[in-house]
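With one protein chain withheld, the remaining protein chains of the complex are depicted in position.
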Amino acid sequence: MAVLTMNFKSIFSLTLASLVSILTGCNEGNKLSLSERSIIYCSEGSPESFNPQLSTSGTTSDASAKQLYNSLIVYKGKKNTLGPALARSWHVTRDGKKITFYLRKDVNFHQTSYFTPTRLFNADDVLFSFNRVLDKNHAFHHVSGGQYPFFQSVKFTELVEKVEKINDFTVRFILKRNDSSFLANLATDYAIILSEEYGQSLQKKKKPHEIDILPIGTGPFKLKDYRVGSLIRFYRHDEYWQEKAKIEQLVFDISPSKTTRLTKLLAKECDVSSYPIAHKKITERSDLTLESMTSLNVGYFGFNTKKEPFDNKLVRQAISLAINKQALIDTVYQGQAARAKSILPETSWAYDSETPELTYDPVRAKSLLEVAGYAQGFTMDIWAMPVQRAYNPNAVTMAKLIQADLKKIGVEVKIITYEWSTFLRRLSQGEHQSFLLGWTADHPDPDNFFTPMLSCSSSEKGSNRTFWCNKEYDQLLQSALSTTNMTKRKSYYAKAMAIINEEIPLLPIAHSKRFQARGVDVEGKILENFGGISFYDVAKRSINNDVNTLAQPEIADKASN
Amino acid sequence: MLTFTLRRLSLFLFTMLVLTLISFSLSFLFPGDTVINHSGQINATATELAQLNEAYQMDKSIFTQYGAYLTHILNGDLGQSMASQSPISNEVLELLPATIELSLVALLIAMLVGIPLGFIAAINHNKASDNAILSFAMLGYSIPVFWLGLLAILFFSIGLGWLPSAGKISLLFEIEFVTGIQFIDILLSESPYKWQAFSNASSHIILPACVIALAPATIFIRLSRAAMIEVLAASYIRAAKAKGLSFQQIIFRHAIRNALIQIIRHVGLQFANLVTLAMVTEVIFSWPGIGRWLIESISQRDYTAIQSGLLVLSCFIFIVHILTDFIYAALNPLARGNHHGS
Partner (left out) sequence: MAREKIYLEEVFPSPFMQLWGIFRKTPVAMVGFCCFIFLVILAIFAPIISPYSPVEGHLDMILLPPAWHPDGNVSYLLGTDELGRDMLSRLMYGTSLTFGLSFIVVIFSLVIGVVIGSLSALTRGIKSSFLNHFLDVILSIPSLLLAIIIVAILGPGISNTVWAIAIVFIPQFIHITRYAVKEEFRKDYVLASRLDGASNFRILYYSVFPNIVERLMSQATLAQSAAILDIATLGFLGLGAQIPLPEWGAILANGLEHFYIAPWTVYLPGLAILFAVVATNLVGEGIRHALKLRKEN
């Protein structure tokens, strides 16, 4: 033991130091060893489950996708080209209908206190993961609700005829038609690989729902502990198929309040903070850095087109005309966002610069309201999301500004907000009249904006909370998907945007960057180009050079030893 | 003492009855289906709903319903939270100890600071130091606790960087849940980082406990000042003076003891006050206690959680109240007699 080698004097000073630290709370020196090997991430909300297949909420995929799982393929590099992950390589037939994946043979699943794998990753796991989504008779299809919003919104089930196992390390997807966004969809955070063996063992134990609560994946971290509303603790996956992660422990400190997150960051109680506020304060501190990532997203103000008075197109137009978007961007985004002309960001290749934009015109709004029969105005509610997102850093403030704008045309607004998961649940039940929400693209294909946000299929069972359904619009999207000709696709999408502009199921407000703040001692890339975050590359630089002579026990799961 | 105990016991049972009745009737007052408010199962299927109706005897008379509800509570089944869908009894068991711990530390601080200050003020009655202490007490009593908490965080956590601002321990430490009282759990744990965790936990509790303690401390100042003034005017003190005891002897041997008994009577009342302040402070310091949980439940309209949370919290406060009554009665035989209220 190291302690024995210390002389009396050092023991005395150590005792004194710990006494002082008990009294003053300054214990940086002692904690160093532990904190150096761990990262505390202040996250903005509790995940609904640990399976990104089941949700489109960024909070859920942030906490699960890149940490716990891998996909077959991933986006790599600055240019966002598709690269190998669990699949070593893949092959697409000329008609685009058969896609074969050749899998890696050296991939371990997590070993945890609740599951010990006996075999390596193979084709069965791929089949299990995708058939859970595709096959209504699959044993796990209806576990945890049976809703797969991302896959439903991109019509994955209609597209894939079947998934075949060629041999233990080769699988083939057979599609009904050519789809130019198929591979892109497989590289998203949602198309993750679960363990088939774990599924079997849970079925034997008659606890199938645990597959989404106590996750087993192949990712760089494994779940140790989750307390709703308080923390998620991950340990490093030591048998990861790539190089091990650099940190041994990753803790998500769930802090829904933006101010609390900033306080914790400033007081050094967390190393990294999601969606920080008060950028000015962070940049003026030398021990913190603020980083941003251009993200394909849109923040919008949506209307429930199934509810009065927003089933009337004129009302939707009137409300949209009455909102001063530039003021929202200056105030809510502090000018750090581009004004949205349509749902597609201008950085996307499919964006048509000719797209017209609704201008701020309260006078016309008032007259439109009169035409619609609401000359006296009316009372409505706005549901403002409680968490921060890149596309909307402060929905409540935005709602307040909209409240003031709409008052000018005689519309009274009530602002409603719930805790995030309650908010999403009530939203999906259509209890709202209008709502502030947004969409972040999971991959660079423009279809990822048009289909999940506004198509009929996603209005039934997906992420279209306006419940707007327009056959012509859907037809245009279908045509756009069936071709790989960029110019043709672009013209289809231009027409779709024109329909949105006329019908206004939602009013696009801004395209913004995603921000994140961290202490300067945290190194490595966290924000991914698409979708969420990953702590795989993160390491901590030691600020203090005092090497602690005390023994440094490994942080490890007792059950895994 | 026996009649005293019996009387308190009957009062306790009566109050519990009233509290459960109120809690039971809340399910009817809250919007939504009564049985769902009882159980918190918002996503219940038709068969599950039928089972629940059966379990809570919803088709029988209101008395049977109350009986069924009481049975559920006595079995430790408080329903499940509408928001998180986990059993409320588990959440309460995890959160209540944290609140108790915080409140006890705050009570200790309030008494350690307030009572001596009150005595000093009483001994220097009508002098400058008395006035200074009284002015401080009034200021402390007037500061809104949430504002004080914010200023404390700004000054001590961010400005000086001395004390942490949130939570009860750094999340890096894994402490196994045994009693829920953090300090005991740390001492029981076998973590190699035990002592680091202990000092970390102590540094976390200082700020919120001091913030909570301020207002009760000022009340203890007033109470102990009044008690001491009264005691000093009593005839036995005059007798002691006449005996020629020194001032110090009088104060330390006679006055403090008798004044303290008077104060203990009020500790129960103050504890209720303290728990309320703790509820607000927990919100500011992100302390994982029952107060913060209850306030969140109220704003999320999680009716099952509100109903059960209120029941648990009021029971707890009432139990503390009765306990201090017992302690007071044990210390002061005069109090065991007639106690029919004023």
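For clarity, chains are labelled A and B in written order, and residue numbers in each chain start from 1.
The rule we apply is simple: a contact is a pair of C-beta atoms (placed from the backbone, for glycine too) under 8 Å apart; a residue touches a chain by one contact, two chains touch by 3 or more.
This one's a predicted model, so the numbers in the text were calculated from it and none came from an experiment.
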{"item": "Residue of B:Ile42, B:Ala255 or B:Val275 touching the missing chain in the full complex", "value": "B:Val275"}
{"item": "Among A:Lys207, A:Lys400 or A:Lys490, residue touching the chain not depicted", "value": "A:Lys400"}
{"item": "Option touching the unshown chain, where A:Leu214, A:Ile415 or A:Ala498 are the choices", "value": "A:Ile415"}
{"item": "Which residue of A:Ala139, A:Val228, A:Ala278 or A:Ala372 touches the chain not shown here", "value": "A:Ala278"}
{"item": "Positions on chain B contacted by the hidden chain, ascending", "value": "15, 26, 29-30, 138-139, 141-147, 150-151, 154, 158, 268-269, 272-273, 275-277, 279-280, 283, 294-295, 298-299, 301, 306, 310, 313-314, 317, 321, 340-342"}
{"item": "Interface residues of chain A (partner: the chain not displayed)", "value": "258-259, 262, 266, 277-278, 280-281, 324, 327, 330-331, 394, 396-397, 400-401, 403-404, 415"}
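Keep in mind that, in the parts below, only the chains that are shown with their structure count from here on.
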{"item": "Intercentroid distance (Cα basis), chain B paired with chain A, Å", "value": "40"}
{"item": "Residues on chain B engaged by chain A in the complex (per definition of touch)", "value": "83-84, 86, 153, 157-158, 161-167, 170-174, 192-193, 195-196, 198-200, 202-204, 206, 286, 288, 296, 300"}
{"item": "Complex contacts: residues of chain A adjacent to chain B", "value": "18, 21-22, 24-27, 30-31, 34-35, 38, 40, 224-225, 228-231, 233, 249, 251, 253, 255, 257, 260, 263-264, 266-269, 418-419, 421-422, 551, 553"}
